[in-house]
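Every protein chain but one is kept in place in this view of the complex.
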Amino acid sequence: MAQLPPYMTTPQRVWYYGFRVICGLIFFFLIFPIMVIIPLSFNATDFFTFTPEMLAFDPAGYSFKHYHDFFTNPDWQQALRNSVMIAPAATLLATSFGTLAAIGLSQSHVPYRGAIMAILISPMIVPLIISAAGMYFFYSRIGIQGTYWGVVLAHAVLGTPFVIITVTATLVGFDQSLERAAASLGANPVTTFFKVQMPLILPGVISGALFAFITSFDEVVVVLFVGSASQKTLPWQMFTGLREQISPTILAVASILVTLSVILLTVLELMRRRSEKQRGLTPG
Amino acid sequence: MSDTTTNTAEKLTTSDGKPLKASLAKALRRQKMRALLLIAPLLLFVLISFAAPIVDMLFRSVQNEIVPETLPRTVTVLESWDESSGEIPSDVVFSALRDDLVIAAERKRHTRLGSRLNYEMTGMSSLFRKTGRRVDDFGEIFTEQFENLNEAWVEPATWVSLMASEDWVAAQSKWAAAGDDAVPQPAFVLSEAAKQALPRTADIYSGFADVIRTEDGDSPTQEEPWNPVYAALYDDLIENPDAASSYSGAMAELLLTAAEAVPSFEALTAREEFIDADEDWGSLAVWQTLDRYSGRYTDGYYLAALDAQRTADGIEMVPEGQRIYLLLFMRTLILSVVITCSCLLLGYPVAFLLSHLPLRSANLLMILVLLPFWTSLLVRTSAWKVLLQQQGVINDMLVFIGLVSDDGRLALINNATGTVIAMTHILLPFMILPLYSVMKTISPTYVRAAKSLGATDWTAFWRIYFRSLCRGSARVLFWSSSCRSATTSRPNLSAVPPVSSSRTGSPTTSRVP
Partner (left out) sequence: MKTKSIILALAASLATSTAAYAEEMTIVSWGGAYQASQKSAYTDPYMEMNPDIEVVWDRSSNEAVAKLRAMNEAGNVTWDLVDVVAADAMRLCDEGLAMEYDPDEMLAPAPDGTPASEDFGDLIVSDCFIPQIVYSTTAAYRPDLLPEGAPAPESICAMFDTETYPGKRALEKRPINNVEWALICDGVAKEDVYDVLETEEGQDRAFAKLDTIKDDVIWWSAAAEPPQLLADGEIVMGSSYNGRWFSAIVEENQPFKMLWDAQVFDLDGWIIPAGLPEDRLAMVKDFVKYATDTQRLADQAAYISYGPARNSSAPLVGKHAELGVDMGPHMPTAPENSKNVFVYNYEWWADYRDDLDAKFQAWLVQ
């Protein structure tokens, strides 16, 4: 990084550093709002503003009361429980259906491929509020509005386009002859799928699943319509919290989630480096 | 004959002797089937849990059954009224409306009808609510005069014997004697004689009997009819003076005396009573609206979404002061364009840097992109609230370094600026991630090759890098635009409401019929 080629001209050098400064500022823009939340979540008052005491680093201006509220308030605990129950189920549904369909779609001869693809991707294109209202009335009619499974179905259907897109993308580079090779060596289709195809498209499946998970975990519009108060998820609780009662507990929850994300992302990165080392690859 | 044999012999066959063409076709069919079978579960799943609700919703957006179902009599007689005549409808229509409205008000349906029609013309809701509260007094003047004539007219029993069929009377008394609440009351049946002689009275009376039975759980044998029933009786007797003599059922005597007396009754038409309750009933516009939206299906909601309405001269724009939606569509569109541009402007350098850095540092920096991506939208929105408000962090900093004075703090929130900043932040990862994945696939050697062939920096960028990028970026734009549309519905910092959240309450639930 520090070693710039000696033949670079001054404008090129200025550009080189200038570009990095610009990118640095953009990164700052991306991360700053999230970082601001964390000190604010230790606010001792019930308003989410930096109080004079906080700015003076007076310990009296800080407290754990919002964290305490999150862990003791049954509303928040119920929301957490629901989120943790709904998101994985929706992810599982979306990923398994989505992966199968993506494999089907990437076969060489699929009748009406365009039309089918359009239908399968539509949950991502139709504005959420429209989908939500439509689902509300339809699900009420078939009796699953306000039930756990209603929310899971709705979230799963919203997550499938992400799975389809990511898995199809990985399948584009998939060599179909591998499948034939496996078949010619006597593997049945199921074995071929799990032993040959799956390991190769796994990265696509995993990232699709992550998208589906975050769709469900961070979704508020559809759950407000399709769910009832007993299915309220974390975003639901945050949404009403923001609207009805601006409580910094939201910021405490956010800080916890951000910390979890940082840990998760770091662990993933460390694992990746380790596996690279084991496979004898030098990192990039 | 011999020709065909030679042809067959020349055809290619597979090892099992089948023609190759057929065999290939079969294989192709099998392949197609396999593909479809793999897709089928998801397709079914999406069709049921997503497409069906949307279709259902589209269907709802043209439904207008509430009007003909709540006002069946009015809608029928209104058909013969010409809305361009410049006159409000005749008394017949008002009498029909009185009958419909009294039933609707007892069933508490009139307020919903008012809310429905209020979308077409403001003022309809209060009109129906106010009138609905008074409609059971309409015709009171007749009730009193009939009562003065003979006390028997306010006896429920009189009416039952006048109106009900004998079978029903028998069934009803059997039911009442059994006293078993689990058995439903028999539905009211009119007698033929009543239907013949007093058609209007019979019609409204059977409506009354139904409401009493279904809404209140009472029996018409115990309840005095509503005032409008008396008004209908007056109308019947005035219109057809011979009705009483042709009526052969019970109470013929009573009816005959009434028929003789009615011409000297003090009268008040339904029209007068409506206009007395609310003078808007005398307005042509109210009746034109009612007439235009009396069908089972309507394009009213779609027209309203385009700030248009039906008038006597066809489709016209609503008055200037009431236009909302086109304005909102425009604002949403402009905001979308601005936000997409700013995302591109900020996302491009970052994606470029990430794709050209060594993997190890790129992955570390990637965390900075992924972290906001994983953070809840609501949280990021509230963070921006804290940052952008007038006494917020950014303004504080600007004041601290002296860029703005303490009195001149910038308004960054509750306006378009705040929306653009926060939405750009929210959508930026959606721009960076796909751009990055596309840029990764463009080998730097292409650009170097172009340069070595004498291309300038610009040409190399434009002809090689940008074009390769374009091939991949359809997906990028698709993502960010779809996410943009998905996000408009989220609570945001804007004072300018996006189309999807323009109404108070939850827009779609209150607007869809």
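Letters A and B mark the chains as written, and numbering starts fresh at 1 in each.
Just so we're on the same page, a contact is a pair of C-beta atoms (placed from the backbone, for glycine too) under 8 Å apart; a residue touches a chain by one contact, two chains touch by 3 or more.
The structure displayed is predicted, hence computed values, not measured ones.
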Missing chain: touched chains present in the view: A, B
Given B:41, B:72 or B:123, the one touching the chain that is not displayed: B:123
Which of B:34, B:107, B:310 or B:440 contacts the chain that the document leaves out: B:107
Absent-chain interface as seen on chain A, which is shown: 45-49, 75, 136-137, 140-141, 143, 145-146, 228-230, 232, 240-241, 243-246
Contacts of chain B with the absent chain, listed as residue ranges: 107-109, 111-112, 114-115, 118-119, 122-123, 125-126, 129-130, 132, 321-324, 327-328, 389-392, 414, 495, 497, 502-506, 509-510, 512
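As a convention for this text, only the chains that are shown with their structure count from here on.
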Chain A and chain B, separation of their C-alpha mean positions in angstrom: 32
Residues of chain B that touch chain A when the two form their complex: 28, 31-32, 34-39, 41-43, 45-47, 49-54, 56-57, 60, 346, 349-350, 353, 358-365, 367-384, 386-387, 391, 393, 425, 428-429, 475, 482, 485-486, 488-491, 500-501, 506-509, 512
Touching residues on chain A, where the partner in the complex is chain B: 1, 19-20, 22-23, 26-27, 29-34, 36-37, 40, 48-50, 93, 97-98, 100-101, 103-105, 107-111, 116, 119-120, 122-139, 141, 153-154, 156-157, 160, 164-165, 214, 218, 220-221, 225, 234-235, 238-239, 242-243, 250-251, 253-254, 257-258, 261-262, 265-266, 269, 272-273, 283-284
